[in-house]
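Once you've had a glance at the structure underneath, I'll fire off some questions.
Yeah, one chain of the complex is gone here, protein chain that is, but the others are all in their spots.
Chain naming follows the written order as A and B, and within any one chain the residues start at number 1.
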Amino acid sequence: MHWIGWFKKQDKSYTPNEADTQPPAGNLSPQHVQQLFHDIHDAQVHELDAGVRKVKLFYIRSFVDQKQVESDIVLPLLHAPDEQAGQKVISEDRVDVTTLQQAEELILQGGILVFDEIGNVCAVKKQDQLGRTIDSSEQESIVYGPKDSLNERLDKNLTLIRRRLPVASLKSKKWTAGSLSKTSVVLLYMEGIVNPELVRIAEMKTNQFDFDVLLDSSHISALMEDHVNSVFPQFQQTDRPDVLAAALASGKVVWLVDNTSFALVAPITFFDLFQSPEDYIHRWMVGSFLRGLRFVAFVIALFLTPAYVAVTVHHYQMVPLEMLFVLMQSRSEIPYPPFWEALLMLLTLEILKEASLRMPTKSGQTLGIVGGIVIGQAAVDAGIASNVMVIVISISAIASFLVPNYLMTNASKLLQFALLILAAWLGMWGIGFGLLWLCIHLHGLTSLGQPYLSPLSPFFASDWKDTVFRAPLSRMRTRPAYLKPLQRMRVTGRKP
Amino acid sequence: MASRVGSAGLFSISAPFGFLSLAFWANRMQTLYYLLYLPSVLAEPVMIGLILLAAGCSHLNILMIARCFAWKETPGGYLGIVRTLGSAVSFLFLLAGLFAVLMKGIVLMMGYVDIVHHILFPALHATLFGILLLCACVYLARLGMEKTVRFAIVAFVGTIWVTFLYVPFAFPPAAEYRHLLPLLPEHMPKGDWQTFLTIWAAFSGPEYMLALPKEAVDAKKLKTALISANAFTAFEYIFFFVICLTFYGSDYLQRQDLPIVDLIRYIQLPFAERLEMILIPAYAISVVYVVAILLLYAAGAIQCLARSRLSEGRAPFWLAFLMMLLLTWMAGRWIWPDEWKAKEWITWLSWLDASTYTVLPFGFFLLGWITIRRKWRVRHAGGSS
Partner (left out) sequence: MPAARHKPLLLLLALLVLGGCSFVDKTNTIEEISPVVLLYLDEGNDGSVKLSTIIPPLKKEKKSVITTSSNTLIEGRYLRNLKYYRETKGGQIRMIFFSEAMANRGLTSLLDTLLRDPEISSRVFLSVVRGDMIGYLNRQMQSGQEEIDLYLYKMFAHYEKQGQLTTSNVHEFLARVYNPYADPVLPYYAVANNELRYSGTALFRGDKMVGKIPLSDDVFFQMLREKRGVQKTVPLSEADVVLGSIKTERQIHFTDSFRNVHIDVMLKGRVEEVPAGQKTDSPRELQEFERKLERRIQEKLEKIIDRTQALRVDPFGLGMHTVGWKERPFTREQWNQRWPDMDVTIHVSLKLEHTGMLDSHADRR
């Protein structure tokens, strides 16, 4: 149970909405199908006389190419001499249909339902060709290294991963989730490497979705999280197939979700949020430095502004004399206390950032310039904000972008506000207390049942080679121990 | 695999504790509060010998504690041994234990809170900090015994970096090594009981591990962990004592209340001064860790005392918390505002720590040994007849 969870009332027992969950009533007959699809303007019923018997086709026009219907179904049917028309439809995508529910699903996924008079029903599934081509990732762009990324098509995504791990031990299990959205969810893991307990928990969690619409992998992660009331992401979302392959090979499990370009990886640790695929492309020393820099940047992003407020409100003793001179000069004309100054500036910055994100790219840039430079300079000139404050805020804003995980970047903003309030109230002790609370919180977090703060606590010495720094690849012979993989060693030992 | 927070029992344990958890736990228990004012109690360079002596005695105690866990014959660990004493004795024992744990927790926390109050926020009410810390303790302790103990690593990492700030004090010009002389005693140190009591109490803490269930501890690992923790504690005491002594000289050192804190105020970095403003908050993490464990001990004692009535769910935990809250409030209202009363309580804490560390390991060792002898004799008699 979570701390905030205590304040909540228990879930009221609810009665499930009948319409959502009940399968459509009635047996499989043309009448029922027609009834099911009434008031759908592009639902098409096609009757044709195929020699002796009559055949009915059901499909949705916007899914299906008319010409294809002609060439793949109508023509073969017309040319078929006699009985058992349904079975003679020439198509390799033919599925036999037995229930009305199945029929509904197939039609809505772009299939063509074929009824013949003796009661045989089959469907021809036509792949809809919607979807992007494979682009490079915009969210986790890197300078060097593979550029392809997942897109919204599940099958293509699977291909991208399978191309990187062409072994049969890469297992995939499929679920359909969401009573309305019928989203396909595929769980991937490496048999023989991943701990079976992890797979068991993952399957259990994947089984228990009960929601109507699941449009994105983040919705699914929200339903699977161990701790709802935490700002820290417990699943890594990525659209890079190389990251996924690496995760799978190290003994993690991966969820692919249809119609989303982001896959989920779990379990993750706090330190995973600071990793970027580029760390492994650089020389190990450079990679380690960059990763260390990210941690430093995270600390700056969290603590610089609160520390400024703590110092200016409570601990003027902490500043060297020359620095105090500068601070007092810059603060002397400001009409309100440092806490409000910081809060206003932070809010302004967040508003600017949010606005430029929602804008089209070109006007976003203009907004950034107007917001950052013009407003900042004008605020200092007008005496609304001190110039030290502006520097502090901008440094911490820039530092916050160094964290590769976008979810974490935004989460750190929230933490920053909390720390700001503590700093204004209790100074450095307040910041320390906030940090302490954060440490306890992280210590209690789990991701897919695994401790979030490992390899620090619980301590796994061998995992430290890939956390705050990165050891040379040749030294990373073992898989992360906190995942308890069935095969510890990455190296086979067969080659000299 | 780890369970969801709150669903499992407070005291359920899934795997034995690791080396680092045990070692850091013992170390934090030992050094938590004594480290801050031990140097000014010792003051004379000869006392380095006394620290080593106390560390040696503590080492023997640890061997006894580890032995208690290594015996296969003693059933049920701690509670098993207590129960052999009969229900009345065990009731009294648990009651005394509850009192000891609550008192230790409160005095440790209020001692720290007093530093915060005195140095950082003289204008704020000290109880406020006590209550905030207690909230953090509950936030940690709600994770259950296992996870709370494992927090040792975070608590250790969160405070140990402070030691590096003191390294410059080990070298001239800050250190005047002549203050370390005379190193050998010219005559028996006349130091009163109080001094030795404080040094001995400063090594107490590992005795609390006797209460762990046997499945939580691997006896061999416990032994090495406690021995290394003890050695590290002795090192820490000597290190801090030596730098305080070489910095102040023994006459001046005696006049300091909190030499460790005053020492850090002397540091001047190019971008920050008065680092006690950072050091004191950082120390909170160790305080919260130790008090959270003591809170769980109190909860365990209440659970055992109340047996059938309260053993369900988390009621004992919350009861222990409320007791602590009340005691904190009372201490903040009546004891700590008066400096002499506070000092008295700290002295009583050293008495308590010294006595528990003397009595418990030896007592349990003896009880366990008697149990084994008795069993052996019974078996031996049965075999011969």
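In the analysis below, a residue touches a chain if its C-beta (ideal position, glycine included) is under 8 Å from a C-beta of that chain, and two chains touch if they have at least 3 such contacts.
Every value quoted in this text rests on a predicted model; they were computed, and no experiment measured them.
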item	value
Omitted-chain contact residue, chosen from A:45, A:108, A:223 or A:324	A:324
Per the touch definition above, residue among B:13, B:131 or B:170 touching the missing chain	B:131
Touch residues of chain A, complete complex, unshown partner	1, 3, 6-7, 312-317, 321-322, 324-325, 327-329, 331-332, 334, 337-338, 425
Where the unshown chain meets chain B, residue by residue	118-119, 121-125, 127-128, 131-132, 135, 138, 176, 178-179, 181-186, 247-249, 251-252, 255, 262, 265-266, 268, 273-274, 313-315, 318, 321-322, 325, 329
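Here is the rule we use: only the chains that are shown with their structure count from here on.
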item	value
Complex contacts: residues of chain B adjacent to chain A	1-7, 18, 20-21, 116, 120-121, 124, 129, 132, 136, 139-140, 142-143, 147, 150-154, 157-158, 268, 270-274, 277-278, 280-282, 284-285, 288
List of chain A residues in touch with chain B within their complex	1-3, 197-198, 201, 226-227, 314-315, 317-320, 323, 426-429, 431-433, 435-437, 439-441, 443-444, 446, 449-451, 453, 456-459
